[in-house]
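This report refers to the structure that appears directly beneath it.
One chain of protein is taken out of this complex; the other chains stay put.
Up next is subunit A:
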Amino acid sequence: MARDLSFRVAVLFSFLFLGFINFVCCNNGRRVADALETDFSGLSVPLEHSFELDDTAKFLVRGTLLLKTGREPSVALSQNPLSEEDRVKLKEVAEVDGLYRIRVPRVSLQADRQTEWTVDGYLTAFVRACAMVESHLSDVITLHTDVSGYLIGVSIVTIPGACRGTKVEDEVDLEVFNTTLSIMAPVNAPGPETALFLERMEQETEKKGKNPQEQKSFFAKYWYLILGGAIFLMVSNSAQPPAGGGREQS
């Protein structure tokens, strides 16, 4: 629970600080796709994955990414459940600590009304297959774009991310992907905050101007303390007992 909360905090934080990031949650890919088909004019590119026992890359289509181009890009994903065969293979790969890789083609989201894309290389990422299995296919895929809206990287993590060696018995858990998908554009790094600093300084001087108390001199402010101290000193001086006397008694 605590972890969940912290994640939410992190998300909130990134919303506050990172500017424009769009999260599109698609727990059930098919439904989202249906809903989007009506008003979605963008780019559809395949999301491919590969998991092989000998760790060679054989990419097969996992789903389709619908990328909305324009100033504020967004993304949706429609994907098919894993077949029986794939589920078995994924579990096998997980047992030998193989990799689960994904790839997306390099495309630009800024191109005007581009519906076709040309293969210009791919962006790849991976997680350990066991993490994929143990998280019951709950993965977080993030697409990163550069300033001009070109896809530059993809990342995949599973939640939880660790491989603890727990067996997943129920085949049903490995059927449907539970994917959280987001697309991230670079954040504008802040410059030096001169305006705010100046404002604050002005406020301070204003405050000082308004508050005449602060204008008073040191003596004017603390005269009573000084007087008190002086009196105390005088009193303590006069009240000192006569020196000597008690020594001889011991």
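FYI, contacts are C-beta pairs under 8 Å (C-beta built on N, C-alpha and C of every residue); 3 or more make two chains touch, one makes a residue touch a chain; residues count from 1.
Just so we're on the same page, contacts and distances are computed from a predicted model.
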Protein that the absent chain corresponds to, by UniProt name, given "ER membrane protein complex subunit 1", "Thioredoxin domain-containing protein", "Pescadillo homolog" or "Replication protein A subunit": "ER membrane protein complex subunit 1"
Interface with the unshown chain - residue positions in subunit A: 2-3, 6-7, 9-10, 13-14, 17-18, 55-57, 97, 99, 101, 106, 121-128, 131, 140, 142, 144, 146-148, 150, 152-153, 155, 157-163, 184-194, 196-197, 200-201, 204-205, 208
